[in-house]
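Shown here: the complex without one of its protein chains, the others still in place.
Let's turn to chain A:
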Amino acid sequence: MSTTLTSKHRSTLRGGHLPKWSPLAIIAGSVAAGLGISAAAGLHSSIQWALIAAVVFVVATYGIAAKVEGRRQAKDRIATSLIWVAFLLAVIPLASLVWETVKRGVKVFDVYFLTHSMGVVADTEPGGGIYHAIIGTLEQVGLASLIAVPIGVLTAIYLVEYGKGKLAKAITFFVDVMTGIPSIVAGLFILSFWILILDMGYSGFAGSLALSILMMPVVVRSTEEMLKLVPNELREASLALGVPKWRTILKVVLPTSIGGITTGVMLAVARITGETAPMLLLVWGTNFINNNPFEGPQASLPLYIYQQYANSSGANAAYDRAWAAALALIAFVMILNLVARGIARWKAPSQH
């Protein structure tokens, strides 16, 4: 009796199931459909057939899943496939950018390129390198960090640990405003203040000042978030031992959050390394090695890329150098990110 019942009624717990390979099959089908429709309609752009394929994929997934598995599972599958489509849309430009840069950059990217300047090479000739630009970028970014990191971290400590009332609100507001300052405006500000009013002359340091303006709010924001993650219980535990507040911050709060703070600082450094506009106004650019950031024009990687493009009237040698310098810039930022991740993992409070 009971066996006939179970076999007649569908189980409420186990509905129909699409096999594991079904998404792949639907993808293959929709790509074929996209290509077929494009061919029939005489469309040539790969973007068009990809879009058609994506739409077909989403609709087909919903239709098939709704038939076999029911409406709720179909919605679940639709959400999953939309996320995958969005992910692909986000990754494709990034991947193609990296691919293009590597492809064009490796042509002249070698040890010679990294260790020589443009001092004796005309912009239109092959040869030369980015040594002077690397020196410039390292010094400018280093000085900017020396200025922005202490101020930014101390500001964040003030806001999280001490700040209440009007002053803290005002600082938070100004940090928010600073976050939105376009880099060219920061450059113009330093230009008028440092070079025109104080009459200091173009230098790498002038560029560092502008970069530090751009860097500071990023450091404040990320450090603030990290400090807020430190549980209040740890602060109270330390205070209850009779430890003064400043020592509690120094010895308990900061060590607990140092990994996250370093990551934030590294990301801020990565962000300002590619700034071009303030460099154009303040550092001026040069083809020669200038190790002194406080005197005379310097080069920098983003500036170098721009100048190779702008000053060479289309010579292939200059374009190759620009791409290779772009590759160096991306590699530098990538390394910074990896180091930041490494530090975060290494410094994270561990369980073992």
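The rule is short, and it goes like this: a residue touches a chain if its C-beta (ideal position, glycine included) is under 8 Å from a C-beta of that chain, and two chains touch if they have at least 3 such contacts; residues count from 1.
To be clear about the criterion, contacts and distances are computed from a predicted model.
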Candidate names "OB-fold domain-containing protein", "Cytochrome c oxidase subunit 1", "Phosphate ABC transporter ATP-binding protein" or "Metallophosphoesterase"; UniProt protein name, chain not shown: "Phosphate ABC transporter ATP-binding protein"
Residue, one of A:T101, A:S117, A:T256 or A:N290, that touches the chain absent here: A:T256
Which residue of A:K103, A:R247 or A:R345 touches the chain not shown here: A:R247
Residue touching the undisplayed chain, where the options are A:S238, A:T263 or A:N287: A:S238
Contacts of chain A with the absent chain, listed as residue ranges: 164, 231, 233-244, 247-248, 251-252, 255-256, 349-352
